[in-house]
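Here the structure is laid out as C-alpha cells; the discussion comes afterwards.
Here the complex is missing a single protein chain, while all its other protein chains stay put.
Up next is subunit A:
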Amino acid sequence: MENLIALLVAAPLVGAALLLCGGKRLDRTGAWIGSLFAVASFAVAAVLFADMLGKSAEDRAVHQHLFSWIPVGGFQADVGFQLDQLSMTFVLLITGVGSLIHIYSIGYMEHDERRRRFFGYLNLFLAAMLLLVLADNYLLLYVGWEGVGLASYLLIGFWQHKPSAATAAKKAFLVNRVGDVGLSIAIMLMFTTFGTFAFGPVLAATGDTSEGKLTAIGLMLLLAACGKSAQVPLQSWLGDAMEGPTPVSALIHAATMVTAGVYLITRSGAIFNAAPDAQTAVVAVGAVTLLFGAIVGCAKDDIKKALAGSTMSQIGYMILAAGLGPIGYAFAIMHLVTHGFFKAGLFLGAGSVMHGMNDEVDMRHYGGLRKYMPVTFVTFGLGYLAIIGFPGLSGFFSKDKIIEAAFAKGGTEGWILGGAALLGAAITAFYMTRVMLMTFFGEKRWAETPGAAAPGQQVQHPHESPKVMTIPMIVLAVGSVFAGALFSVNEAFVTWLEPVTSFAHGHSPLSATAITASTIVVLLIGVGLAWQMYGRKPVPAVAPRGSLLTRAARRDLLQDDFNHIVLVRGGEHLTRTLVYLDHSVVDGAVNGTAASMGGLSGRLRQLQSGFVRSYAVQMLGGAAVLVAATLLMRGV
C-alpha cells in the first residue's frame, strides 16, 4: 500500500508535464485533463486514508523509500516519503480542496485563452505541495517548499501582461526567498548538529541536544514559516498576491500553501518543545499577525484583499496555537482544516461575485447582490458564519479551542495571548460582517444602464455563476458547516493526530464555558459594530478619507512604505553606487597597478585606437616563438 504514496505526487506532476509541454493540441481539453489528474490524486488519497483507518493508531505511519538523492560523505539526502496522520490530513485537504478548485476553474477560466497553462501550473502546485507534506526529511521538504513558491509565482503572475501582476509575483517570490534562507540555514544547522536532516533521527535526538542549538534551529524554521505563511514581518506579499486569478487565491493563498508554515512548525514539534524561547517567538509572531491581519482586513475595499487580511489573521491563530506546544498542535491543524473549507469557500464566492460583475473587486461598487446571486449568497453566508465562529459551525469549534489553549499557556503570557485571540475574534466578526453587508446587502451601488453609471464605472448585469462553479462552492459550504462539529465529537480530531503531534490538555485559568461565553459576546460586539457602520446607513460608493488608523491600515499599516523606502530605494542606491565603483575604482585600481608595472593602460588606449590586428599578429608571433623554443629545448 505504501507504494501508492509516490503516486499521489506523480499524478499531478504528470498532468503538469503533459499540459505544459503538450502544446496547442491540448488547448481545448486542458482544463479537463488537469482536473482529472487532480481528482485521480484525491482518489489515491482516499484509498490510502481508508487503509490507514483500518490500522491501529500506532501503526499508521508508513514510509516509502525511493532512492538515494545526494550522497556526499556524511551528507546523505534521500528521496523518501512518510505518510502519517499529520501528512494524511494535509493530503486529503490538498487533493480534496484542490480537486474542487480545479473543477471550479473550468468555469472560471473558460474564456481565458491560456487556460491550458493555468491548469498545468495548478497541477504543478498540487505536486509540489504534496511533496512538501509527504517528504520524510527536511531537504526534500525544502524542494516542495520552493516548488509551491514557484507555482505561486507563476500563478500570481498568470496575467503577465498586467505589470501589477508581474510585480506582485516577483515580490511574493522574493519575500518567500527570505524565509527560504531561514529553512536552508535550519537544515544546515541540523546537519552540523545531528549529521542528518531526516525527520526520524532529528526529532528523536532533540533530547540530547543543547537548548541553544535547538532554539537557533527553531528560530530559523520560524523565519521560513513567516515567509510562506505571510506572518509579520514577512507578510507584505500576500495582499499583492491577490493579483492572481481568484481560484488561485482560494487554493494557494488561503487553503493550502500559506498554511505550510503551520505544518512546518507542527512537524518540528519535538524541536520547539525543547526550545521554549523559540516557542515564545512563535506565539508572539502569531498573536501580532492575527491582530495585524484583522486590522488590515477592516480597511480594505477590495474584496479579495479584505479576505487576504483575514487569511493572514487566521493563520496567525494557527501559528499561535502551534507555538503553544502539545496543548495547541492538534487545534492548529484542526483550525487549518476548517479554515481550508470556509476560506476557500469565501474566495470562490468572491470569485463568483467577480465573475458576475465584470471582474469588479471594489466592494463599494457592489451592494444588494443577494437577489442576483442566491447560491453565491447562501454559500458565502455559511462561510461567513463559520469564520466568525457562529456557534455550531466549523470556526466556532476550532477557534474556540485555540483561544482556550492560549489562556492555558498560563501566567501573564497566557492572559496576553488569550486577550489578543479574543480581540482578534471581535475584529474578525467586524470585518467579515462588513464584507457581507457591503457585498450582498444594502442598496446596489452599480449601474445596469450606461446612463446611470458613474464615470469610470462599468455597466453591470450581475448573474449567478454556472453549476461547475457553484457545486464546488456548495461542497465547501457543507464542510464549513459540519467539519468542526464532526472533528469535535469525542475529540475525534485530537485523538487522530495525537500519535504524531502528541497532546496535552491545557489548564486554562478561565473555565471552558466562560471562554465560550466571552467569544460569543465579542462576536456580537463585532457584528453589531459593523451593522451600525455599514448596515444601518448606506455605504458611500467612494471611500471616505477615514481616520489615521484606517488610512494606515489601507496601506497595510505602512509596512510596504517602509520596505519601499528602506529596501527598494536603499537597494537601488547601493547597486548603482557599486556599478559605478566597479567601473571606476576596482577596474581602475587593477588596471592602474598593472599600468604602473608595464604601461598597460597606455597600451590599452593604443589598442583601442585601432592597433588590434597588429597586436594580434604580435601575439601569434610570440606564441610561435614559445612553441619553437620548447621544441628546441627538447632537441638540445
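To be clear about the criterion, contacts are C-beta pairs under 8 Å (C-beta built on N, C-alpha and C of every residue); 3 or more make two chains touch, one makes a residue touch a chain; residues count from 1.
Note that in this section contacts and distances are computed from a predicted model.
Per its UniProt record, the hidden chain corresponds to "NADH-quinone oxidoreductase subunit M" from the list "Ferredoxin-type protein NapG", "NADH-quinone oxidoreductase subunit M", "Amino acid ABC transporter permease" or "Fumarate reductase cytochrome b subunit". In the complete complex, the residue from A:29, A:280, A:458 or A:502 that touches the missing chain is A:502. Only one residue from A:42, A:108, A:173 or A:292 touches the chain missing from this view: A:173. From the options A:61, A:333, A:348 or A:469, the residue with contact to the chain not on display is A:61. Check A:147, A:316, A:367 or A:418 against the missing chain and you find that the one touching it is A:147. Residues of subunit A in contact with the chain left out of this view: 20, 58-59, 61, 63, 65, 67-76, 78-80, 82, 84, 136, 139, 142-143, 145-147, 150, 153, 157, 160-163, 165-167, 169-170, 173-174, 177-178, 180-181, 184-185, 187-188, 191-196, 198-210, 213, 269-270, 273-274, 326, 499-500, 502, 571, 574-576, 578-579, 582, 586-587, 589-590, 594, 600, 603-604, 607-608, 612, 615-616, 619-620, 623, 630, 633-634, 636.
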